[in-house]
Every structure is written in structure tokens, then in C-alpha cells.
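Just one protein chain is left out here, and the rest sit where they should.
Showing chain A:
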Amino acid sequence: MSTEQLDEKLDDVSEFDYDDAGFAPGHRACSGCGPALVARHVVEEAGENTIVVNPTGCMEVVSSPFPESAWGVSWIHNVFANAPGVASGIEAAYRSFSRQGREEFEDHEDVNFIVFAGDGATFDIGMRSLSGMFERGHDVLYVCYDNEAYMNTGVQRSGSTPPGAHTTTTPSGAYSTGEDSPKKDMPAIAAAHGVEYVATASISDPIDFRKKVSAGLEIDGPAYVQVLSPCPVGWGFDAEETIDLGELAVETGVYPIYEMENGEVTDVKTVRDRKPIEEYLERQDRFSHLFDGEEGEETIETIQAEIDAQAEALDIDG
């Protein structure tokens, strides 16, 4: 882009009116932040009649530094592990108000209750809280922005970190090829709770993602949507490649995109000419050690074999 073109573009941007934005620009997220895009799509899709619960994490920290807030909808943060518990209480309060016929809440019967949480808060520390919320059947949409590690504290592994990834707590070294346990299957765990609607998505396909947010909100009960949200800092790629990486994750089959209804897979995004996983791994610093020697090569082969098995199980290859 030429300087003139850029200036022209910036002039256009300055004319936007952000007064009504659900998630306004000016927050402190890094350039190319996948989760920040997720936040915007979620609140734009849900609309203003929404209450968001956000556990501790990147998105909470970058969006709410007092006295500023990026949130144009009602938003609450409590602690790291309890967003589903807090959301349960909010939803129960509204149910209680409605049952009591309280006038001031008459307009709020269709409030969207949304938890917007990272993978650490979802796969690990907040799991009990989430399990309880699912089991009790609260009418809450849970959106997990999955960036596959604890990015807020400087890239430590989480239950979502994929095998072979280098993080600060699974460093690659002479005796290590990075993370050595499989990524926890959270969608299956959600489905096993009897959650009516479970879906995965990638931020590279916002139309699909927003459709899933909408579908989750329509369910009268809990719904779970997990969206791959690449992190330039934690994964080690250039800021402008976020969408590319999200797309490659789908095209290589490492992040399958599907929907589950009442525990059954009902829709899978098929991938024609599925790309080899190397194409995805080689673009990210967190996997660069896998290209240094024999052990890395073996790890890549194992990862590929697991992806192939998963692709077969989900019938991804179109």
C-alpha cells in the first residue's frame, strides 16, 4: 500500500462513529490479536441487549484498564476461575426478576448472557465452574477464544496447547520437543454434559463464526462455541498473518470445524486437498524446533498421523 493510499484509508477510519460499538477500538490488544477480533464479532452479533462475563486473561486486561473500557455492552470480570459461576448467578437473577414480574426488568427477557473466556480459563482453571453451569442448564453462551496457551502471563502451556508446541513451560531443548500431551477435547467434554449446541470455528471465517454465535444464543440453555484465535506474540508470526494462520489450521485439518447437536456431530466443514501439517507448523516460531532434526521430524509425523485419524473420524476430507 502506498503512503497516499494509507493516508486515504486512515481518513476513512477517522470518520467512523464508534459510539455504539460493542467492543470499541483503542483497547490495548497487540496488533493482529485474534481474540480481539473474536470479542468484536461476538458483541456485534449479539447486539446491545447483552451482558458479557470475562474471566481474568488477555482480553480482560487489554479491554478494561480503569478508567477506560472498550466494552459498549454490560460487562463484568470477577476472578480467573469463576466466569461460568458468575454468569450462572446473573442469569439466575434475571430469571428470578422475571418470575417475580418485576416491571423494571420487563424489557430484559431476551438478554444474551455470554461468557467470553480464553483457553486457560476454559480448559483448565475454570473447568469445574463451567461443568456446573452446563449441568444446571443456565441459558448462557460460552465462547472460548482458543489461542492455545496462557498468553496473558507470557506464553505458558495450557490444556489446549497442541503437541510439539514450544511454550515457556514446555520449552524445546536437547531432551524436549515441546508440549508432549494431547490437546484436551473440550467440545467433546461440553457435549458429554448434554449441551445442546457445541461448535468449533476459526477467526479466519467470521461469517461461519458469527452464525455459530447466533445459533448458540438461540438455544434455550447452555451452548459452547470454541474459536481458534491465533496469537502473533505467543505463536511467533507477523501481525498481518493472523487470518492466514487461522485458515491454514483449517486447511491442514489440525483445527477441524464442526457443529454438534445433542452430542452428535451434525455438520463438518470439509477440506478439499488437505494440506500437510508442515505448511502450518513452519510459519510459527513455536514449532520451529521441529524442523531442526530427526526427533522433530518424528514429532511432525506423529502430529500428521493424529490429524489424519481425526480427519477420518470426522470425515473431513472432501
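Here is the rule we use: contacts are C-beta pairs under 8 Å (C-beta built on N, C-alpha and C of every residue); 3 or more make two chains touch, one makes a residue touch a chain; residues count from 1.
Assume contacts and distances are computed from a predicted model.
Remark: of the listed names "Pyruvate ferredoxin oxidoreductase alpha subunit", "Sugar ABC transporter permease", "Universal stress protein" or "Thiolase domain-containing protein", the one matching the undisplayed chain in UniProt is "Pyruvate ferredoxin oxidoreductase alpha subunit".
Across the entire complex, the residue among A:Thr50, A:Asn147, A:Ser229 or A:Gln284 in touch with the chain not shown is A:Thr50.
Within the complete assembly, residues 48-51, 53, 60-61, 64-67, 69, 71-79, 81-82, 84-97, 99-100, 107-108, 111, 128-129, 131-132, 135-136 of chain A touch the chain that is not shown.
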